[in-house]
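Comments concern the structure below.
A single protein chain has been omitted from the complex, and every remaining protein chain is retained in its original position.
Up next is subunit A:
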Amino acid sequence: MALVDIRNVTKSYGSTQVLKGVSLDIKEGEIVTIIGKSGSGKSTLLRCINALERIDGGEITVEGQPVRTDMPNLRDFRQRVGIVFQAFNLFPHMTVERNITLAPVLNKRIAKADGRALALDVLERVGLADKIDAYPAQLSGGQQQRVAIARCLAMRPHLMLFDEVTSALDPELVGEVLKVMEDMARQGMTMVLVTHEMGFARNVASKIVFMHQGRVWEEGPPAELFANPRTPELQSFIASVR
């Protein structure tokens, strides 16, 4: 059974239909990269998977559970499905440790000492254990994004969503974030990424999904999709990002 099952999902903002019947399966351990032009519905689809947006039609299930913005166990669900944003969204008034342990301490009631150990554990995975007492304003963009990933990892999610996490970074900082994500992929984390990093999509993803005009236009393994794009839209997109 697929970890995420998306069936014929539609979503509009006012009179603009952004998703026009999207269907997609994501299996456990898969690294799915969603690519496409701006406005093709990639980020909206990601936000719908995390119940940040209400869908108008169709169905999304994660681990067999239908996803709705008014689902009764929404808070538990969100702890299982982590999302990392383009703008990091760290809490500026909290240290890195507090950013990471806030939710586990409040919701899972872990002790303060265990919280620090948890923070150190996830920070080591993103290579930032020495920044545990720093504030976000004292970190570079790349470091902030790695802390945002660590904060998600601390919730022990079953699925992680990445919404253009390198787009706001200076080019020299992109590599450090991609490396963390590659490590996570190797460790078997199920990941769905919206990205413009074609190198990452080509080398790390197990499946590429090309979205165009609110639909899944093409999908398949990266080697196949990049070598033999079937539609002129994907051909043109690949040519434009090369």
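Methods note: a contact is a pair of C-beta atoms (placed from the backbone, for glycine too) under 8 Å apart; a residue touches a chain by one contact, two chains touch by 3 or more; residues count from 1.
We adopt the following convention: contacts and distances are computed from a predicted model.
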Hidden subunit of the complex - UniProt protein name among "Circularly permuted type 2 ATP-grasp protein", "Carboxyl-terminal processing protease", "NADH-quinone oxidoreductase subunit D" or "ABC transporter permease subunit": "ABC transporter permease subunit"
Contact with the hidden chain (one of A:Ala103, A:Leu120, A:Leu173 or A:Ile238): A:Ala103
Which residue of A:Ala2, A:Met71, A:Met94 or A:Met198 touches the chain not shown here: A:Met94
Omitted-chain contact residue, chosen from A:Val18, A:Val122 or A:Met155: A:Met155
Hidden partner chain, touching residue among A:Arg7, A:Lys20 or A:Arg78: A:Arg78
For subunit A, the residues touching the chain missing from this view: 50, 52, 75-76, 78-79, 82-83, 85, 87, 89-94, 102-103, 106-107, 135, 137-138, 151, 155
